[in-house]
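Worksheet: one structure, shown below.
What you see is the complex with one protein chain gone and the rest in place.
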Amino acid sequence: MPINYIFPQFEILRDQTRCIKCRVCEKQCANEVHRYDEDYKMMIADESKCVNCHRCVALCPTSALRIIKNPHSFRENGNWTADTITDIYKQASTAGVLLSSMGNPMSFPVYWDKLVINASQVTNPSIDPLREPMETRTFLGQKKHVIKRDELGNIVPNLGPQLELSTPIMFSAMSYGSLSYNAHESLARAAQELGIMYNTGEGGLHEDFYRYGNNTIVQVASGRFGVHRDYLNAGAAVEIKMGQGAKPGIGGHLPGAKITEDVSKTRMIPVGTDAISPAPHHDIYSIEDLNQLVMSLKNATDFKKPVIVKIAAVHNVAAIASGIARSGADIIAIDGFRGGTGAAPVRIRDNVGIPIELALASVDTRLRNEGIRDNVSLVVGGSVRSSADVVKAIALGADAVYIATAALLALGCHLCRTCYSGKCNWGIATQREDLVKRLNPEVGYQRLVNLITAWTHEIKEMMGGMGINSIEALKGNRFMLRGIGLNQKELDILGVRHAGE
Amino acid sequence: MKKIKVNEKWCLGCHLCEYYCAFANSGIQDMVKALKDMKIQPRLRIEQNEKISFAVSCRHCEDPICVKSCISGALSIIDNVVSIDKNRCIGCYTCVLVCPYGAVMPSEEGAVRKCELCTGNSVSSPACVQGCPNKAIELVEV
Partner (left out) sequence: MIREGKDNNRIPSGCAICGIFNKDGKRINGSGIISAIEIMHARSNGLGGGFAGYGIYPEYKDYYAFHIFYDDDRAKVCCEEYLNSHFDIANLSRIPTKKHPRIVNEPLIFRYFVLPKPANLISSQLDEQEYTSSCVTKINSDIDGAYVFSSGKDMGVFKAVGYPEDVGSFYRLDEYEAYCWTAHGRYPTNTPGWWGGAHPFSLLDCSIVHNGEISSYDANRRYIEMFGYKCSLLTDTEVIAYILDFLTRKTGLTYEEAASVIAAPFWSTIERKEQHEKEKLIYLRNTFSSLLITGPFSIIVGFKGGIMALNDRLKLRSMVVGEKGNTVYISSEESAIRKICKDLDRIYAPRGGEPVIYTLNGGECNAD
């Protein structure tokens, strides 16, 4: 084209002395960046197509490749950054809504990194996780405590349906369609082996995965893709997706290119058409409508499955959660503004919603103030990046966490943020057969199992350090946290004191 | 007894197994030195079309035709592995012709080359198994 407004974001550095011209980079790049030039007799690269997914770098047997940020720059400007300027060029050219994938990359504060954890010393011994039992088993569901006894006076257990987890971590909703079949298989098998749950997302449940039903949460989103009676009864719980952290206020978005035969069958929609979920559920315009949907789902599943309501973290999340806690739902899942997604408008992903740490703290406090914290379990996500984040989340008041980006990273994702293109070189966020092949579930599920096993071990180490040997005693235990570099308002909302106090 | 098993479902046709094999059997420590500007001499090879690809390597048959056909006695079974004595091979290529899998290939050094399960080199387990990025090649007990 005559005028190049958009310059390539990345530069590919190839050490030609190391390159053995095995052409793996060429074969493995779905964006067709690398090629072997017969005349020059060497590998050359077209950096304009590079998305920085690192597939070539990771596979190069002699480590000859590096991808760097293209040093070509605009004049330094604290206000008009290169990205901001380039976005305008794109929109002037296409009249389009800017689309991107994964979570909010802007530099808003990460509150996990401003909280520190306690350890026991002297007055109270720490506990050694190598030699003493350290329990992470978690039950999610309503905990009404009305004691029922039989004629002999023995207690008759009468709790509603519960989800039992071996560790307070679950895989969050990522739809079949946005993710590949192999990615779903990896998640399902890992969830089963670990004794936790994974979530179908709004793409329905593939018939091959019904056998993992005991470890599956089936999601009912605004588009109602793939929702039928067998679907609802196939999982261990049903989740109503009212919103997601990456794009509060709007529905899911799957570009037509990713809607193959198989995806279309599972979702019950035509092949090749964009699947754009409506913004609201068109039968839920108010909290009392939600109550009705919760009841219908419970009736459809014989009251045997807990119902989860997933909401995005927005300004009045505490009030919303309070309403949901009184609607009969068993679990509330809150998704913070850092949550990832397969495709979302950039402006909504980057500017709408609030951090999960603050949302969690205020919801937990509000529910306790109203005496209804027991009505629901709280699950939070968006983004939980390490076992330390999990410990802090539970200390702030969560029962368990949802992870998604972390799980994808375990599967090989390099956060290049171009999932919407459908050309994921790692076989995760694509439907192209030749690319999906690259994610072998044998390898994928093992990596997920490794990740959660490692995190659980770390959680136990931190618990032991605090003198806690059962995860229940960490829930809502805000004394175990202190803030650093937070102002008084932030400390008040989080309900923690400043380090040193 | 261990054998190489290839699952074509996971083979990406990336050819990395060939490069790692060639490197492991090169006798040279540095991969760049071993393979740069060379025609590589792997002991397994990828067969592929648009739809499918997989690695072909010696099956270490119990009753190998190549051993029977070898006129100089260079091929023999040692510890369940069909091995080549390079000093005896005269390069007649009879084994190349008779192998039903096409697993024996001519070698630049005049002898022939075929998979010997990395028994004769410095790596502890077969380089193709370790080098496959998608676990399409496995070492299994039969």
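Chains here go by letter, A and B, matching the order in which they are written, and residues are numbered from 1 within each.
The rule is simple: a contact is a pair of C-beta atoms (placed from the backbone, for glycine too) under 8 Å apart; a residue touches a chain by one contact, two chains touch by 3 or more.
None of the values given here were measured: they were computed from a predicted structure.
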| item | value |
| --- | --- |
| Left-out chain, listing which of the shown chains it touches | A |
| Hidden partner chain, touching residue among A:P109, A:P125 or A:P270 | A:P125 |
| Of A:G103, A:G382, A:G422 or A:G476, the one touching the omitted chain in the full complex | A:G476 |
| Omitted-chain contact residue, chosen from A:G78, A:G96 or A:P133 | A:P133 |
| Absent chain, residues of chain A that touch it | 120, 123-125, 127, 132-133, 135, 137, 139, 143-145, 147, 154-155, 157-159, 162, 368, 371-374, 397, 466-470, 472-480, 497, 501 |
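By our rule, only the chains that are shown with their structure count from here on.
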| item | value |
| --- | --- |
| Footprint of chain A on chain B - complex, ascending | 9-10, 12-16, 19-20, 23, 31-32, 35-36, 131, 133-136 |
| Residues of chain A that touch chain B when the two form their complex | 17-20, 22-24, 27-28, 58-59, 61-62, 434, 437-438, 440, 442-443 |
